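Left out: one protein chain. Kept in place: all the others.
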Amino acid sequence: MNWKLWSLKKSVWVFHVNTGACNNCDIEIVNLLTPKFDVERFGIKLVGSPRHADALLVTGVGTRQAALRLQEVYRQTSKPCVVFCMGACACGTGIFEGAYHVAGPVDKIVKEVDPNAIVAYVPGCPPKPEAMISGVVKALAAI
Amino acid sequence: MKETARKSVLAVGPFHPLQEEMEFFQLTVDGETVTDIDVRISYNHRGIEKLSETLQFDQVPFLVSRICGICSASHPLAYVQAVEEIAQVKVPERALYVRTIINELERIHSHLLWVGLAGHFIGYDTVFMWAWKYREPVLDLLEEITGNRNNYGNVRIGGCREDVPDDVRPRILAELDTIEKKTEMLTKAVLDDPVLHARLKGVGVLQKDAAVDFAVTGPTARGSGVPIDVRHDDPYAAYADLDWKVISQTEGDVFAKAVVRLLETFESIKMVREALQKLPSGPVAAEVKEIPPGEGCGHAEAPRGETFHYVRSDGGNRPIRHKVRAPSYVNVPSFKASCIGQHIADVTLTLAAVDPCYSCTERVAVLDSHDSVIHDYASLLQLSRAKTAQLRKEIGTPVMKLEDI
Partner (left out) sequence: MNQQTLDKRLEETADRLIGIERTQENRVYLLCESENVYDVCRFLFDTLNLRFVITTGVDAEHCFEVLHHFADDECGCMVTVKAFVRDRENPELDSITPLIPGAEWIEREIHDILGIAFTHHPNLQRLILNDDWPEGVYPLRKEVQP
């Protein structure tokens, strides 16, 4: 295994990007930090800068205004970087499909910058915190 | 040119570690003091009003509950009230009570969420962890009733989709008692803390006349001495039958808004309890065949303020215009009145005080496990109380009791 990928799997630092979500997935992500779920015991921690991040937790449909900013954030991350699409909107724009201000889904926006980007999907509206943890674990096991 | 050269501009956003949602603030500063503030939104604009015109009346509640994940009970409620006004539907009693219960449970978890975040904004992560821990059981109750932790999808035109099952009722009542005790402990800790007094009092004051000019609603208005509350002023659901009072404070600072939210949580707990006891029997939905042409306004009190929906129908099966006004839309612009003249460090907190659905992505504090001294809960509480007493002596803040308010 590539040593970079190996080291990434041990303690994932994530940066949270909202690209036009309804706050549901966002709140559930913050929920992961609080006493009931507490993902920090697995070494997963939210960081304040994309430059420190091993993974991006992307929520939301990817609005036109947010798309360019998401690409900029992705460029700033250190590679390899796993992009997690959290929730139905990020996975496939969900109920907002075809709306005039939507540029998403997220994987389309990210792959414009890097066609080989590693993208993982956690569907649900919103995914339960347990589903998010399981999604992250499964994705890391697959790399 | 000279004018611009003297101004320093500070950008906050669009991705700021303290904010969940993307918003871009431009603060013009003079030293540490903010002299002007401008905002750029659009990052979150999804075109819901246009999308709503392509959906059928029955489908729209699912769309509007996704406007905001935390107000996902009040938005559909305001919408169905507007449609019920057009169609002149008589909603069954039991459905009105079920709507009240869901909405008040939502308010409890939303206010606790805000208290936690406000604590986090000022670097008081204990409050953050506590509040979010006590909020979890409420989400579990909502999951039990509606099937989802958020986005309940429970209201429909003419009533509710799901009933509150009878066997869950004792569980809810028992859980409410625990939540009430915990919230009381939290409230006492907040009111009693000299650091919070020093940090929150007099910060981000929104005067009463500014509150009226900016047409703010909800706890933001009630913290500034404008006692408006849709539940009281234009009663919907079952609020007219319940015994509760509108909480308001006159100071207009962040502390007042915190007090309003905390005390409202108790009112909500009381309301859920009473609604569960009074819950009438009968069906939870009335049959609605078609929506005649016409227009209707529906509003509901979301945790953040008044949610307003305007719906127009031409007699077809889709709305021809559907306008949504979320409470933050009028609350956020009031920063022009409350932030100018403040210190930079106070601005994020002042912006957060209106609860504009922000959240935090920053890392939170952990206990150092290599510390050789191991404290248990009791000894930590002891330490904390000793420190609070010492601080009170140093700062000299008055003792504030829950009973005095």
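Per-chain residue numbering starts at 1, and chain names A and B are given in the order in which the chains are listed.
What we mean here is this: a contact is a pair of C-beta atoms (placed from the backbone, for glycine too) under 8 Å apart; a residue touches a chain by one contact, two chains touch by 3 or more.
As the structure is a computational prediction, the values presented were derived from the model and not from experiment.
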Contact residue for the chain not shown (choose from A:V12, A:I44, A:A99 or A:L140): A:A99
Sole residue of B:K270, B:K323 or B:H343 that reaches the chain not shown, by the stated touch rule: B:K323
Contact residue for the chain not shown (choose from B:L51, B:V98, B:L349 or B:M400): B:L51
Selected residue (touches chain absent from view) among B:A215, B:A286 or B:L391: B:A215
Touch list for subunit A against the chain that is not drawn: 63-65, 98-101
Residues belonging to subunit B that touch the chain removed from view: 40-42, 45, 47, 49-51, 53-54, 85, 212-216, 228, 230, 233-235, 294-297, 299, 306, 308, 310, 312, 321, 323, 325, 329-330, 333-334, 336
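Operating definition for what follows: only the chains that are shown with their structure count from here on.
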Between subunit A and subunit B, centroid-to-centroid distance (C-alpha), Å: 26
In the complex, subunit B residues that touch subunit A: 14-15, 17, 20-22, 42-48, 50-51, 62-63, 66-70, 72, 113, 116, 128-129, 132-133, 136, 149-151, 357, 359-364, 366
Subunit B partner contacts - residues on subunit A that touch it in the complex: 15-31, 33-36, 40, 45-50, 60-61, 63, 65-66, 69, 73, 94-96, 98-102, 125-126, 128
